[in-house]
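Selected chains only, in their assembly positions.
Naming follows writing order (A and B), and every chain is counted from residue 1.
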Amino acid sequence: MKNSSIEALLAVLGKSNISPFDALKLLNSHLTSDLGFARVDTGRGITAVLPEVILAQGKIPEEVLKITGSLFSRTGLAIVSRTGEDLSRILLEAYPEGKYSKRGKLFVTGEYMRTPEDDEGSVAVVSAGTSDLHAVEEASIILETMKVDTRRFCDIGVAGVHRLAEVLPSLRECTVCIVFAGMDAALPTVIGGLYRGPVVAVPTSTGYGTAFGGVTALLSMLNSCSPGICVLNIDNGLGAAAAALRILRGSE
Amino acid sequence: MKNSSIEALLAVLGKSNISPFDALKLLNSHLTSDLGFARVDTGRGITAVLPEVILAQGKIPEEVLKITGSLFSRTGLAIVSRTGEDLSRILLEAYPEGKYSKRGKLFVTGEYMRTPEDDEGSVAVVSAGTSDLHAVEEASIILETMKVDTRRFCDIGVAGVHRLAEVLPSLRECTVCIVFAGMDAALPTVIGGLYRGPVVAVPTSTGYGTAFGGVTALLSMLNSCSPGICVLNIDNGLGAAAAALRILRGSE
């Protein structure tokens, strides 16, 4: 945070006749990433790397519609995750230009306003098989919506190591590598040994019995023999996209 | 089980004046692997693939000594597993010809009486790193005591796949492959994709935190993407040796 903006703010505060409590709110807003404050502050404010995404799970349709409307009208973009088919129909009726991915359970309407820098790099989205595609889809659509150069490498099982070898050169050209894997999740370990860049591993709920809905894949990833593998929650494609964005677009 | 031996037995029973209860015991012995019965039956009886191994854990030294004595005197061989250093000193005092492996916590005295067949094949004992050697040792010494052609391939981490490639030809010459791995246990999956024979996977307690003392490795192995990987209890080198013996020396 730049001292100069605070200096300016406090200079205004002391001279103005705004209430002390409003002043407190302004200062707090400054510290965190309140979008309202950012508008006042001529758009240079501290915005998060990923716009707020609406988690549909546990919300009734009216609530989802209201929050979608508020976000869309203020920012020109609204993303709703974990959207079932029934809800998607309601959303598509309200936003006919929106797009719904049944597999990724993701609804997107509008466009991301910011133009990314030219040389910010690209993200590889890798998966072991076609059973992980629900999470792959969630991550990829989020990244593409955020205008990231996204490249998919699907069906690269470790049991057939040669398939990985084929895509390795392309994969090494990417800045970040997101790896989706279920069951024993051996793929991130092998990739981690062959790829030097950041590896974001996402366990998927693929499998049965002692796959425990992705817990085994999660544990396997956390104990990877390749050092420096980062792990996210099970099926958390959205989180993986956010992690990649944090790496690509950085702290400033 | 041959019908002929039972036939002979029952023929004797009807004519003899042994008590009915003793007859029952004999029949039961026949079904299971009572070594006593095997002696009567001129050594061709139904013996297990592995002689009884004494689990030292939970026993007091006097008990271990007594059972060791009983087994050694009857069969010429006694194996004590999970033997701490204190107990090993007591055993070595009683059996100065015995051998103790501190790493494998295994004490062996005497010699296995049976000569294995020439062409029964060999067992590959594979491990990912030097931290798994306690279990590797337990399996290897049991196998060697049982006069199995045993070949060790240690320190074959998946992070460096090339090391595996180097030993693959030798490994493919073995009849059975026992794989020890801790942490994320990715090794059996990769081997299972490159080696067609039976793979006996043993999770080791190597690692920390969410390695959960080998549980993560176990779960990873049970969910291997390579089909047909068999799994044993954590650090169960003894069980892996027994499984290999079952495969090598078969059901007859």
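General remarks:
Throughout what follows, a residue touches a chain if its C-beta (ideal position, glycine included) is under 8 Å from a C-beta of that chain, and two chains touch if they have at least 3 such contacts.
Keep in mind the model is a prediction, meaning the values are calculated, not measured.
This structure file defines a homomeric complex of 8 copies, of which 2 are shown in place.
As a working rule, only the chains that are shown with their structure count from here on.
Only residues 128, 157-161, 183-186, 189-190, 192-194, 207, 209-212, 215-217, 219-226 of subunit B touch subunit A when the two sit together in their complex.
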